[in-house]
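Worksheet: one structure, shown below.
Showing just some of the chains, left in place.
Labels A, B and C are assigned to the chains in the order they are written; within every chain, residues are numbered from 1.
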């Protein structure tokens, strides 16, 4: 049974995920939504660079800048 | 209930948002409009780089240059 | 009432605008026309880099190289 990228992303809604962006920023937040272009909405977002961490609140990300999405609590089912 | 990128952007119209662009500029302004390519219109825009802040007035942004959009007043409902 | 990117660009025709390009050049000129790809035509164009300003006359810009367009006279109505 395969577990495709879209199905996993939808199962991850309401979970905290970490995004790696092309500009090397890491964003960690609760995944609120996703669309077909892998545009994403995060809530309670923390931005981490090599120097500092900032709290950003709600963030919309353009999918073309996302490299990967990492779900530490791997089960992928909403809590 | 998911809260997709498009729905959030439309709810943010008339609110102040901060954009991170690929060229590392930050633009803060009132979101006047958005289309399907995530092209955006801001009003009363402030451009911030590491050195200076400039007032730019009304600005049209090509979506392909937008990395992320951050809405500090997270509720996302028009004021 | 939202004010979309396309509607604003069409209202800015015949006004002077400033473009920021991906190669960091600034072009200021009278906007003569625009199409769906955000390809643009400017007239009486001035190119400004960190060093010099050159007069270029009529210029066609490929939309994929445009980062943002700034209309200092923010009203957006033809003069």
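We adopt the following convention: contacts are C-beta pairs under 8 Å (C-beta built on N, C-alpha and C of every residue); 3 or more make two chains touch, one makes a residue touch a chain.
Everything numeric here is computed off the predicted structure, so don't read it as measured data.
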Whole-assembly copy number, given 3 chains displayed: 7
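In this text, only the chains that are shown with their structure count from here on.
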Overall pattern in which the protein chains touch one another (line/ring/star/complete/other): line
Centroid spacing, where centroids are CA-atom means, of subunit B and subunit C in whole angstrom: 19
Subunit A-subunit C separation of Cα centroids, rounded to whole Å: 35
Subunit C residues counted as touching two or more neighbouring chains: none
Of all residues in subunit B, those that touch subunit C in their complex: 10, 13, 21-23, 27, 32-35, 39-41, 43, 45, 56-62, 64-65
Complex contacts: residues of subunit C adjacent to subunit B: 2-9, 20, 22, 24, 38, 63-64, 66-74, 76
